[in-house]
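Data first, discussion second: the structure below is written as structure tokens.
For this view, one protein chain was removed and the others were kept in their places.
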Amino acid sequence: MTTFYEEVQEIRTRYPEGTRSALLPALQLAQERHGWLSRQALEEVADALELTPAYCYSVASFYDMLRLEPVGTHTIEVCTNVCCGLVNAQAVLDAFERELGVGPGETTEDGEITLRAVECLGGCSTPTIVAVDHRYRQSVTPENVPAIVQELRNG
Amino acid sequence: MAETTVRVAEGPALVLAGYDGEPLTSLAAYRAVGGYDQLEKARAQDPQAVIQELIASNLRGRGGAFFPTGRKASFIPTPDKIAKPIYITVNADESEPGTFKDREIMLKVPHRLIEGCLVAAHAIQSSDVYIYIRGEYAEEYRVLQAALDEARDAGLLGGVAIVIHRGAGAYICGEETALLESLEGKRGQPRSKPPFPAISGVYAAPTLINNVESITTIPPVLAIGPAEFAQIGAPPDSTGTRLFCLSGNVARPGVYEAPHGITVRHLIDDIGGGVPGGHTLKAVMMGGSSFPVMTPDDLDTALDADSLGKKGYFIGSGVVTVIDERSCIVQFALRVAQFYMHESCGKCTPCRVGTRWLVQLLRAVEDGTAQESDFDLTLDVCDRIIGKCLCVLGDSAAMPVASCVTKFRDEFRAHLEHGGCPFGADSQLAGLFAPVDQHAHTTVPEGVPA
Partner (left out) sequence: MSNELVHVKIDERDVHVPKGTNLVETALAAGVEIPVFCYEPRLGEPIGACRMCLVEVEGTPKLQAGCTLTAQDGMVVHTARTSQQAAEGQNATLEFILVNHPLDCPVCDKGGECPLQDLTFRYGPGNTRMSFEKLTFEKPIPISPTISLDRERCILCYRCTRFSESVSEDLQLIAADRGAMSIITTFEDLPYKGAFTGNVTELCPVGALLPTQYLFEGRPWEIVDMPTVCGLCPVGCNINATVREGKVKRILSRNHPEIDEGWICDKGRFAYTHLRAEDRLTQPLQRMRRHGLEPVSWEQALGEAERLLDEARGRVVTVFSGSETVEQAYALGKLLRHGLNSHQATLPEEISGALDAYRLPLSSIRNADVVVVLGDVPVVERAPVVDLWIKSARRSGARILDDANDPSVAEAERVVLVWSGPGGRGGATVAKLAEKLGLAGREGCGAFYLPETPNGRGVADAWAACCDEEAEAADSIGLLVVSGDEAAADENVRALAEQAEATIVISMFGGLAAGWADLVLPATGYLERDGTFVNLEGRLQRLRRTVEPACPDELEWISQLAARFDVDVAPYAAAIFAEVSDRVYGGIAFGEVGERAPLRGYPEAQEHVARQALPEPEQKAKRGEIRLVAYKPLFSGAAVERVTELQFQRPQPELELSADDARRRKIATGDLVTAGSNGSAITLSARVNRRLRAGIARVAIEHAEGLAGVVEVAKAEEVVSA
């Protein structure tokens, strides 16, 4: 298996030498490996790109998809922007809160599922859009919610 | 769970040419509808000639700014004039609320986007293309990457390197200079212009930046010829077709390709099947959430930049989102303001501070704790943001808010008279303006194992 360091060096070849362009891909890769960007993960990224952990942290904290806190094994992200909102996003979010017993931004007690309310996911004609482990579910209604959660829990 | 409706509603099929419900994701399928023919044709031409064709077509940017694509390409210095590489970056960071067309392009006709990139690369003599795709678009990335691999294997790239660069969740990266910063591995904060990207873009080298739909429209422009393209739609400025994004309280939402110039009413009622459930249209989020809302009396306005502009509207990214009478307009304004507060990059003062102030003001209106004078204060805050920020995000927050205060002042006032929101929980948007999951390194939520 290739090491994280080697994989990042491979990513660097896609971009001109001496640039920091590989940073976002490296952060994404680190997040994939660690689940979130822990201190250790950021240090590894910094080392692979000859940057400081502080710089990597500065960049990571700018982007919503990069997590600087531990998250659950699975994530459920409910679009709560206007287009989904006009149809049924509120009801869908409520249903997830009920089903999971946690509010947006929180993780279930067993550490399995993190629920997030997010901005427009770009699926406005099939509201409500819910990204389950980053795969879009379209036209989700409150009635679909228990099945989605069950599916995740069953692995 | 329903699929998005994507179809040619009327007029010629250009961006969606050859697509009839089956995605043209394989090279063979795309080839079968004439795919990559325009690339071959373009490569046989002088690069300048290709740029001239784009200029003649008057194709304009589909990302929101509506800048002439050909002219933008003509600003790029030719390789003999500059010792630096020339770059193309494709803006696939589609994040404007109500916009979902670029995503469908990448899912349905990915090869047409790649063909467009290769034609553009030939035109400006670039051999480096970066497609910056929003991070949430995982499936779209997968489909586009597969198409790219297939095109590369088929030898179509011809020495052009195309790299798909995934964003990581920041609306502002759709702003072209923020996109460049993000691509360079930095915080996605816009740069001050000038210098414009055509002179100093990514890695301080000349860079052509175009929206996915704009680039994808290039092959069809060449296919039908610039003269014919320039006749479609609402010439002289709004030529060609457009992928309109119809959503909200409408019977048949979807992505519809149609010529510029059809009316808003036609799109909503005839193509979209009107407002369902016996409800009535109250407002339209026109162009995207960044622009003034449209009131019902303007529904007969044609969907072209000129007609919309005369009435103070923008075509933006082709968004038409229908809001029916059940939703509270203060809640709408608040939700929009909150979005921009969340997405403000924090670089310049008026946007960073002003968006939060607007949220506080609108929240007070919604709660019924504001005073009549706060309406004018809100308008003044908007005025102090508009035109004074580093990029357009501040304007994008202030324009819709100001339009809501101005056009729906009675509804705003009703909140004060009622001592709170007269719609209450009945409004579809109620409760969605509870703080969205703010990205902040605050505290670890309880129950999360460290």
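Lettered A and B in written order, each chain numbered from 1.
Methods note: contacts are C-beta pairs under 8 Å (C-beta built on N, C-alpha and C of every residue); 3 or more make two chains touch, one makes a residue touch a chain.
Just so it is clear, the model here is predicted, and its values are computed rather than measured.
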item	value
For chain A, the residues touching the chain missing from this view	39, 42, 47, 50-55, 57-58, 61-62
For chain B, residues in touch with the removed chain	170, 187, 191-192, 194, 341-350, 352-357, 360-361, 364, 377, 384, 387-390, 438-441
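The criterion applied here is as follows: only the chains that are shown with their structure count from here on.
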item	value
Cα-centroid distance, chain A relative to chain B, in whole angstrom	22
Chain A contact footprint on chain B (complex, rising order)	1-5, 85, 94-100, 102-103, 134-139, 163, 165-171, 182-188, 203, 245-249, 253-255, 285, 289, 321-324, 327, 332, 335-336, 339, 342-343, 345, 428-432, 434, 436-439, 441, 444-450
Interface residues, chain A side, partner chain B - complex	14-16, 19-25, 27-28, 58-59, 61-66, 68-72, 80-83, 85-90, 93-94, 102, 104-109, 111, 114, 116-127, 131, 134-140, 144
